[in-house]
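In this view, the complex is presented without one of its protein chains, the others remaining in place.
Chains: A and B, in written order; residue numbering restarts at 1 for each.
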Amino acid sequence: MPGPTPVSATSSAARPRESPLALSVRALLRKRSSRIALVVLAVIVLVGILAPLIAPYDPAAQPDIVALKSQSPSLAHPFGTDPYSRDVLSRVLYGARLSLVIGILATFVSLTFGVAYGAIAGYVGGMLDAVMMRILDAFLSIPRLLLLLGVLVAWPHLSIAPLILFLGLTGWFGLSRIVRGQVLALKHAEFVTAARALGASRRRILARHLLPNLVSPIAVAATIGVGHVIVLEAGLSFLGIGVPQPLASWGNIIQDGADQVATLWWMSLFPGLFMVLTVMTLNILAEALREFYERRS
Amino acid sequence: MLRYIARRLAQAAIIVAIVATITFALIHLAPGDPFSAVLDNPNVSESVRETLRAQYGLDRPLPEQFVRYVGALSRGELGWSFSHDRPVSEVLGQALPNTLLLMGVALVGSFALGILIALIQVARRGTTTDHALNGITLLFIAMPDFWLALLALLSLAYWLPIFPVGGAVDPVTHDYLSAGGRIVDRLYHLALPAMTLILLASASVARYQRAALLDVLPSDYIRTARLKGLTERQILRRHALRNALLPTITLIGLSFPALLTGAFFIERIFAWPGMGYAVVYAIGTRDYPLVVGGVMIGSIMVTLGSLAADLLYAWADPRVRNI
Partner (left out) sequence: MATMRYVGILCALLVCGCSTESSRGGSSGGTLAISTGGDPDVLIPNLLQTTTGAQIVDMVYDRLADIGDSLNVVNDRGFTPRLADRWTWAKDSMSIAFHINPNAKWHDGQPVRSNDVRFTIASTKDSTLGSPAASVITNIDSVTTPDSSTAVFWFHSRSPQQFYDAVYQLPIMPEHVWKDIAPAGWRGSEAAKHPIGSGPYRFVRWIPRAAVELVADTANYRGAPKLSRLVWSIAPDFNGALTRFLTGETDFFPQLRPDDLKEVAKHKDLRTRTFRSLSYQFLQFNLRNPNDRDRPHPIFGNRELRRALTMAVDRAALVRSVYDTLAQPALGPTLRVYPTTDPNLQQIPYDPARSRQILDSLGWRVTTRDSMRTRNDRPLRFTISVPGTSQVRVQYAVLLQEQFRRVGVNAEIEKLDFPVLVEKDRKRTIDATIGQWNTQPSPGAVLGSWGIAGSRSTNGNNYGTYENPVFDANIDSALASVDLAKRKAYFTRAYQTIIQDAPAIWLAEPRQIAGYHSRLDIETLRPDSWWIHIPEWSIPADKRIARDKVPSASPAASAPAQPAGQKTP
């Protein structure tokens, strides 16, 4: 379905003020499916935050590389061990932490950039807007993975911080266009002209009218964005150009077991399940948010 | 209509030009001299080096290099791939048909499957079937491409050795088979990668199509059709689908990036010798020109794809044409 239809300006002026956060939470609690998804996601996030406390072993420790390597799941190691005798459960837990952090931070970068770019384009308008939009179209035409590969071939061995930055810088394009649309619509809205005539400062207009309308696309983009980055980072780690050893990320763990995929099935199964679960819940939540905001308009 | 076409073509051309600038920036922003790998490499012959220097004006100031770069691009020259020891355009030219084959089959297959699933879901909306299919499509959308490909390889090429382990053809026997045998060999090798990509791509098509159908169903003309006494099935087929298919054309245009990305991972895991395989390999060999060439071609594909979809849409929906 195409993006959310622009919110009509008059309705936003009449709405009772409720903080965007409260609004979103209300959106998510309405349907049963999104309530369940919220709980599951909260558990996963909690697991990630508490990983150092609940992980049974140090994820990088190789306690006994002879006797404990490549063990199938057991009581002592519920997710088994990898060929370096590292506990897979601990690595998956820490992987949750790292993957979620990367996802959230990268999405934050994307959001900031996207909102800024779209707002400037919409606000300034004219020639600059046209040029900026064409550049945007160009970036949109390059599949994100491809763009990342193009960057990563030039800067091999990225540490985590630059990796997050590049992931973020490649994901802001869609949101930018939506933001621009909102800003454009707002520029020409009657009530804005009226408000300006009455002496309201630009800032007030922005805060009162623009931002509430942006909550919806930003919330949806953020939720979906985190899921995308998690999968992308896993893919890059799987290709060997993402998170470096000995750090654990879900993609990394699958990579470690990739050459013995048949015998070391636990190394592909568990991280994969976690990934799918996380992304699924994020998508369910995103859809719930989108439906909610669409109904309101 | 003609004006619309002209406008869209002009837009596409501008986009390609900007992408060329982006790739040029990529090459030159990278640390180190991107061409030293070629110029210092003893494996590369002198004539190649001369050609490169002439083509790219490597000792010249940056703006001049850019002009030469664009000129080379317009002639179809994408540089020299030192890991393959051949021009990039040759390497990618050979690899591209394989990717197009995979993507083409996956495009048709995923839309067919996706629309089918959507129809089933709408016909049985509210029932367990609908909910089950809903869950399944959600699952497949969330699934990482490479993970599914690994599972597919494991289960259908190894545990149950139904399909070959990878490659586009059997390297040992292919050239010695009869013409018919060769086609069968290719299809046999295409089956598993294509099926995997279809599964991955059809999920979002199904959800999109389902939403579009549900959108259209309450419309006036549908209600009229119901009053006229048509069965649900006939309504779906004759009226709802046709109108809901319009946004599907847009979806086709929008699905190229995801298909291309999916193809990259699938090609890597199944050793399918397409553009994705070549580019992923090039990462390991630090073959800049090949990767950047891949970015260029990938973006051209996406642009052409969405252009074609837009034109198709304009042809199908008269309302658009008169803009």
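In this text, a residue touches a chain if its C-beta (ideal position, glycine included) is under 8 Å from a C-beta of that chain, and two chains touch if they have at least 3 such contacts.
Remember, predicted model here, so these are calculated numbers, not experimental data.
May I ask which residue of B:A123, B:L139, B:A157 or B:A191 touches the chain that does not appear here?
B:A157
For the chain not shown, which residue from B:P63, B:G126 or B:P171 touches it across the whole complex?
Only one listed residue reaches the unshown chain, and that is B:P171.
If the hidden chain were put back, which residues of chain B would touch it?
40-46, 48, 83-85, 157-158, 161, 164-167, 170-173, 176, 268, 271, 273, 277, 281, 284-286
For the chain that got dropped from the picture, name the residues of chain A it touches.
60-62, 65-66, 69-70, 83-85, 156-157, 240, 244-246, 258-263
In this section, only the chains that are shown with their structure count from here on.
On a C-alpha centroid basis, what's the spacing between chain A and chain B, in Å?
Chain centroid spacing, chain A to chain B, equals 23 Å.
Please name which positions on chain A make contact with chain B in the complex.
Residues of chain A touching chain B: 1-2, 134-135, 137-139, 141-147, 149-156, 227, 231, 234-235, 238-241, 251, 254, 258, 261-262, 265, 268, 272, 275-280, 282-284.
Would you tell me which residues of chain B are touching chain A in their complex?
Per the touch definition, chain B meets chain A at residues 11, 14-16, 18-19, 22-23, 26-27, 29-31, 34, 138-139, 141-147, 150-151, 153-154, 158-159, 208, 211-212, 215, 247, 250, 256-258, 260-261, 264-265, 268, 279-280, 282-284, 286-288, 291-292, 294-295, 298-299, 302-303, 306.
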